[in-house]
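Sharing a structure, written as structure tokens. Questions coming.
Complex shown without one protein chain; remaining protein chains in place.
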């Protein structure tokens, strides 16, 4: 095998979105020499797509808000399946994380008295989202990016080298986490530009790679969201938690086809936008579930009054948690009351003057004008559900963000599971990135510092990883298990078939038979993906990159399908047509995915057995003082009898 | 009206060793943008066609290229702006070294970003104590809409047409960054002896800008780079360097406050 360039670092962060950058800042500030690896250019991460804001109970707009209320909202939104300690830490620390951004130069929208302004959002009891118009994610990324630059400037003053303690490897992809015995020893990666392989040796690796949306056809996610971190952790031996919970954002664009899935921010509804069906009816009033009956308005008048007088009125049902709204839209379309292009109408044009719309929702105005030729100040938007976020992810320790079972591996952000339970509230993801990004960086640095001897990188693993990465170039040749002489598979075709399968068979509404069929199709795709071949050479070759990403998408897709088949109830981001109700007994159950063959000979040749094994595990009982934040009447809707009396 | 047709495309393919414009016939459907067509080329005719892209919604600034000679985002250029028999020519950005096909080496911009001194937090305020008025943050907020697509850097003739100016000139995006920090209501650079107005001219090459406004013309975010950032920054530099009245005023004020 060719000689592969090796470098030594203390902490390697995979992913340069909000969580990854926050982790890198923290690790570097704690003294660890830190490397960040990202697939795109520095500053282009998917976090820029976040529009609404960062949920943090600062109480700037309504002083009634505090971390307990935020915690309560988060658990309600997640249908009590959240890893409660994470939800607690998240609610407690989010304000500090937001204020910290200001000291790094962030400029949020302001209240009259000069504080950070906060806006309403689905599932949040008070106005809670710190925001910058509807481009909050961009502000977050830019602020973190500029903080990293400022740390590099500091290092440059001291050492003469910008990258002596903190370096960003942009446009590089990690394909394997390397291990020394049970512990992490580094990562194997390639440069997208040159195709050159390299190894970063490090005792601590933080995965912060985001989600899995690119396994679905209609998604708000970018090409990067191929479940890399999920797969890396899985392949390194760490289990994934509750992968069946996938959030379909209720409002994605549905037309024109080329932009189908692109997000329409929830702020449209938070600021007064309403959902109507083809009959002009505000249908959400018909879809308020029992657990939320007391919290939402019963009439349009009451809902409308709430925007100005939230203390004496209940909020409109357009602001129910995302899973409820997405299901409602799905049901309306199915019942034949959809819009011409298969969505429903989201209207702000009759609710606010054009000037206000342009000021408060500038990028939405822009997006519809440029991409769909629709003027949202004059006509309604057409929207429908789009795959947006995965609640499931790497099972982590709540306090340290350490992945279970693999010392030295940490996970933060969307790739980590647990925090959001079965459904995430809008605005809770940006705060999640900051809170747990920081924690992951902190504990990764501490772990690296406390470790006596550095783990060593085994060159056998490097050779294996290199061979795996080069396989698509030799796919034409005879491969064990494949028929000789068959032409290689086109990775783009495989990807499209995968997306279609997941969209149709493991989508927003799920049925047992369809999921079994999906598993069969996935097995078939897995076999074909072994023969995915590419043309050309290793320099910036997107076909090759996709062929490598397919492994990850197939792994996480199987996790989603298997876990979804197993959980016979409907909860949050998991809706079973054949089991339509939420079962209290299932609240105590976590589903963990791990590799069936931990020696990682990916079991491609055996379609039935698959690659993923599921295990059930009891959730940790919620601490009594946190349970006491809820009314008894509410708890009985979620918790099993025995939990209530424990 | 039929919704789909065959369009003529010319795409530059090559690398540092050379390359040329290659012709393609490719299907175009209603509502599509140029990036969709590039993706269709990848999936059907040229699987190794290199292109950068990410969000496909004009928010990340990755898919910058030159379409019919104009710097644009491929994801925000609708096919409907071209005639059906028009040949659409796509090339990589022409101010930066090419890597492969439509991908260029934009590291010039990252190097420049590092040369701009960062935000300096005020010493006497703790996190959570920052108070700013909306009218004071409006100006820098406009500049923070920047998605760093680097189209302004690409189109600016100061570096596009004169490679030798690259070391001395930060480019519109990063001069705008200086303006943003100078207008930040709480930036305390002055307390550390850093005069952003002066360094804009002395270190970041503001004087090279001849305000011909191409940066503003190509900005996909509609930021008024020239009118709201570069010209105000030039005026601020004048305050420091070319205005005897201001100079005299500051002398007198300093004397009277000392006395």
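Chains: A and B, in written order; residue numbering restarts at 1 for each.
Here, contacts are C-beta pairs under 8 Å (C-beta built on N, C-alpha and C of every residue); 3 or more make two chains touch, one makes a residue touch a chain.
Criterion: contacts and distances are computed from a predicted model.
S.K.: Looking at what's absent rather than what's present, what does UniProt name the missing chain, "NADH-quinone oxidoreductase subunit H", "AzlD domain-containing protein", "Integral membrane protein" or "ABC transporter ATP-binding protein"?
M.R.: "Integral membrane protein"
S.K.: Of A:67, A:169 or A:368, which sits in contact with the chain we cannot see?
M.R.: Only one of A:67, A:169 or A:368 touches the chain omitted from view, namely A:169.
S.K.: Of the listed residues B:7, B:28, B:183 or B:223, which contacts the missing chain in the full complex?
M.R.: That would be B:183, which touches the missing chain.
S.K.: Of B:31, B:47, B:61 or B:92, which sits in contact with the chain we cannot see?
M.R.: Missing-chain contact among the listed residues: B:92.
S.K.: Contacts of subunit B with the missing chain: which residues?
M.R.: With respect to the unshown chain, the touching residues of subunit B are 12, 14, 16-21, 66, 68-71, 86, 89, 91-92, 94-99, 104-108, 110-111, 114, 133, 135-136, 154-155, 157-158, 160-163, 165-166, 182-183, 185, 205, 207-214, 217-218, 227, 231-232, 234-239, 241-243.
Throughout what follows, only the chains that are shown with their structure count from here on.
S.K.: Find the geometric centre of each of subunit A and subunit B from their Cα atoms only, then give the gap between the two centres in Å, rounded to an integer.
M.R.: Centre separation, subunit A to subunit B: 29 Å.
S.K.: In the complex formed with subunit B, which residues of subunit A make contact?
M.R.: That would be residues 40-46, 48-49, 58, 95-96, 99-100, 102-105, 107, 109-110, 113-115, 132-133, 135, 138-139, 142, 146-147, 149-150, 152-153, 156, 162, 193, 222-224, 255-259, 262-263, 363, 366-367, 370-373, 490-493, 496, 534-537, 539-544 of subunit A.
S.K.: Quick one: which bits of subunit B touch subunit A in the complex? Just the residue numbers, please.
M.R.: 15, 29-33, 36, 42-43, 47-62, 76, 78, 99-101, 103, 106, 110, 113-114, 117-119, 121, 125, 127-128, 130-134, 137, 140-141, 144-148, 181, 184, 187, 222
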